[in-house]
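Only a single protein chain was left out; the remaining protein chains are all shown in position.
Going in written order, the chains are labelled A, B and C, and every chain counts its residues from 1.
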């Protein structure tokens, strides 16, 4: 697959071990031409941020399936800023809160935390890639 | 079974052919000691009323399963009154309206039409018999 | 005209037709049969019910079909579109209201008016005769799927004229199955004759290049009908229809609840229908099958209703029937909302898809049950032919009189009401009282043996109490109505 020149860090945050989606996301992003850095499951905020600094990444795609993202993501944007990643795109998707909640509210909560895009349960990575290409000026 | 001295007319009103409940109701009422007059399925208001006059019945238990009871029962109480059955108990049960509706409203509608008791879908005849015994002073 | 199982001549047909069209003003709209046929020919082939079933059978696909009908035209169209889109239905019905089924068209007028006035459907179906052929065409033209009339009408002659003239390519019913479970005083010779007319009408369209599907109503009263009894009726109606020239027949069966018995019953039904048709020389009939999800009292709880729906869908999928008639989570309460109806369809579709590439494999038990059902059915059918002196139509009338054919819990006064069914300890429906149903001594002994086994396990006599308990069982969340003190 031709590289599109953009680098994306992916991974699953917190104590979350849901590995299947993560493997699929790596597969799809790669075949779409992204340079993918996968920090894998059970990753800390620092793991994402360090990988992004090292690879000069354009975006971080956080997955969280198990429901603790609200706890696990506290202060993520601030840490990015401190690390100098002031312009990096932050996306999050999966099953990011505990239980079935009104998604508009959930989205707002995560946007306040500094995420650029927030995805509802079961939204497939293909959707995210469309937005990513837009946000990165690839289309 | 010992007779309890009370006579009840039962049947299924209108173009309704649901026969199973009707047979069960006859069976249960009889074994509870009632004298049961069953006008059967597809019965007109007149069939119920004539049977009640002939047998000097204490109550009429109308079944309607198929949803047309609101149409089929228009003027039932008035016809009873005209026929001199001014004190007869009128009960109705089954699936008496079309579709899932708020039962409190449905009950009110049928009470306005002159029914003494109105039963929600799936309420078994045993419930009705309890009330009947109360209303007829058998307990 | 004497009743006999012979194809109506065009003369006879047209003479009756004269009378039929006069029974309600909208009959006038369909007087020109050739014009009706021309219109029907213009309906796109992908909306042809008969062809869709044929393809599904070939592809071993199981199709879904809801029940649905409301009083007013636009509401009906909206409802059916919703069921096609949101519910992913493969085939569409128009369920006809109960007044129309009894030819009480005046009552329908009132129902239509009241529905308009109150803004909700006061009828339990679509009064197609009152609305007439133009409305019926509008319905058909507004939909992208094949449409069938589903009702319960002993005399459906005018209705059939209207629906076929409107391009509806399937009609449910039959002289027995739409009489005995659906009416009180209609003589069988009358309903059989009237359905010969409906069959002949379907065949006329067929002969003019429009395949028409006919579907005997399999479940009858939906209440503990022993498989051999409903299969016998379905086969009889298939034969009667074939004699009139019908070429596309869907024989049906209502779930009894024991999976092995149900699968055996469907397989037996399909095989015996084909055998009997070919035995009587009707060789070019395409036989498909329909499975009705549990037709008796349903659980009120919606989650439990889903369980009943999906469990039935598993049986349908494993038996590889051609289509399933779908229940909804509102079944115990009333006519479903469109959402509840779509939910029943989606739940069913999910199960069918999960099992699309799977089937039942033959076991000793399945073979045994198929044999029992086939032998019982043969016993009944042989006797029907015998008492009709070879004429099936006459045989049917005579058989009901004598209780050779006898449908449990039927409202009709022409039904003997002498048999009593009950479940055996595995949940299979057996004959408890045989009435005059002419089973061989061996088969009777088998039925008795299976029920005695239950009696011993439940420590109680084999009698009507079992039947009553079985009637309530599923709505109370079990298949077999065990006594309250029962512990395995």
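Please note the rule applied: a residue touches a chain if its C-beta (ideal position, glycine included) is under 8 Å from a C-beta of that chain, and two chains touch if they have at least 3 such contacts.
In this text, all values refer to a predicted model and were calculated from it rather than measured experimentally.
Q: Please provide the labels of all shown chains that the missing chain touches.
A: Taken over the complete structure, the missing chain's partners among displayed chains are A, C.
Q: Out of C:187, C:307 or C:455, point to the residue that touches the absent chain in the complete complex.
A: Checking each option in C:187, C:307 or C:455, the one touching the absent chain turns out to be C:307.
Q: On subunit A, what residues meet the omitted chain?
A: 14-17, 19-20, 23-24, 27, 40-42, 66-68, 70-71, 95, 97-101, 121-122, 124
Q: Taking the full complex into account, what residues of subunit C touch the chain not shown?
A: Answer for subunit C: residues 59-61, 257-260, 299, 301-311, 313-314, 318, 342-351, 353-358, 361-366, 425-427, 474, 477-480, 488 touch the chain left out.
Keep this in mind: only the chains that are shown with their structure count from here on.
Q: Using CA atom averages as chain centres, what separation in Å is found between subunit B and subunit C?
A: Distance between chain centres, rounded to whole Å: 30 Å.
Q: Starting from the mean Cα coordinates of subunit A and subunit C, work out the distance between those two points in Å.
A: 55
Q: Could you tell me the distance, in whole angstrom, between the mean C-alpha positions of subunit A and subunit B?
A: So the centre of subunit A lies 65 Å away from the centre of subunit B.
Q: If I count partner chains per residue in subunit C, which residues reach a count of at least 2?
A: In subunit C, no residue touches two or more other chains.
Q: By the touch rule stated above, which residues of subunit A touch at least two different other chains?
A: none
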